[in-house]
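Right, chain A next:
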Amino acid sequence: MAETRLTEPIYKRPESLTEVQMHYCPGCTHGIAHRLVAEVLDELDLKDRTVAIATVGCSVYAYEYFNTDAVQASHGRGPAVATGIKRCQPDTIVFTYQGDGDLASIGLAEVMHAAARAENFTVVFINNAVFGMTRGQMAPTTLMGQKTTTTPLGRSVEQGGYPLNICELLAQIPGVAYLARETLTSPKRIRQAKRVLKKAFQVQAAGLGFSLVELVSSCPTWWYMEPLEALQWIEDVMLEQYPLKVFVDKLEDGR
Partner candidate 1 sequence: MPERQLITGNEAAAEGAIAGGCRYFFGYPITPQNRIPEYMSEHLPLIDGVYIQAESEVAAINMVYGAAATGAWAMTTSSSPGISLMQEGLSYMIGAELPCVLVDMVRGGPGLGNIAPAQSDYWLATRGAGHGDGRCLTFAPFSVQEIYDLVGQAFPIAQKYRNPVMILADAVLASMREPCALRDRLDPPEQKPSWAVGGDQKGRQRNIVNSLWTDPPVMEEVNLRIQQRYRDAAQNETRWTEHGADDPEILVCAYGISARICQTAIEHAAEAGIACRLIRPISLFPFPTEVIADWAQRVKKVLVVELSLGQFIEDVRLAVEGACPVERFGRTGGMLVTPEEVAERIIEIA
Partner candidate 2 sequence: MRQEVFMAGMGGQGVLLAGQILAQAALEAGLELSWFPLYSPEVRGGWVTCTLVIADGEVGSPVVGRPQKMILMDGIAVDNYLDRIHSGGLAIINTSLASGEVNRDDIELVTIPATDIAAQLGSEQATNMVLLGAYVQASGVVELQAVEQALHRVLPERHHDYIPTNVAALQRGAQLAEEQLQ
């Protein structure tokens, strides 16, 4: 039997990630999401012409992790900052990385209007149904009945109203060129998440308009769960409110 030798590494840190240890909590899916975005930038050879926009929330330090030019934006304004960059430099690839507080709460106007203007950049939207950075308060995407530090008895309509489904809202806007929701609960889902992220960046590179990928993510720390338990909760509970779907795909439509 011939001797098998590995001469090439088959798995390594993507070049689009810096060699810095991330600060995310154990079991958090931010790390996976970062890696997938970085792999996509590597594979599409976009690294040297990309500007990452870090926003406010747990991912505020994203500019430390993505090995590209980066801009840190104020809370919720990532899509406005992205608009400014992209309009000045249409050849630069621009993406915002936003949590549910940043995008769905304080920054709802900016993301909706960027989509309406068909701004040609990509949004990576991390929905973990809670404000992580500020210690687990209610987010607009918090589920009905979900306990958070500001809905101690569980989210009620009287106190907190209903969850916002961002993809379903955006799907009605003609400026949206690519829109998908995925999650990161299993190797299969992670591979699918990478496929949709890649599509989003391809749509941007082709100049088709606004693209957004929502990643239904876990927050074991503020869900008060073990990491695996948290992933299971996504599958069992969150996906009922936030079903996985490709809502818009103008790249596919054009073929």
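If you want to know what made the cut, all candidates are chains of the complex that A comes from, given by their letters.
Just a few scattered comments:
In this text, a residue touches a chain if its C-beta (ideal position, glycine included) is under 8 Å from a C-beta of that chain, and two chains touch if they have at least 3 such contacts; residues count from 1.
Because the structure is a prediction, the values reported are computed rather than measured.
All listed chains 1 or 2 share the complex with chain A, though the touching one is 1. Note for the complex: chain A touches candidate 1 at residues 47-51, 53, 60-61, 63, 67-74, 77, 80-89, 91-92, 94, 109-110, 112-113, 117.
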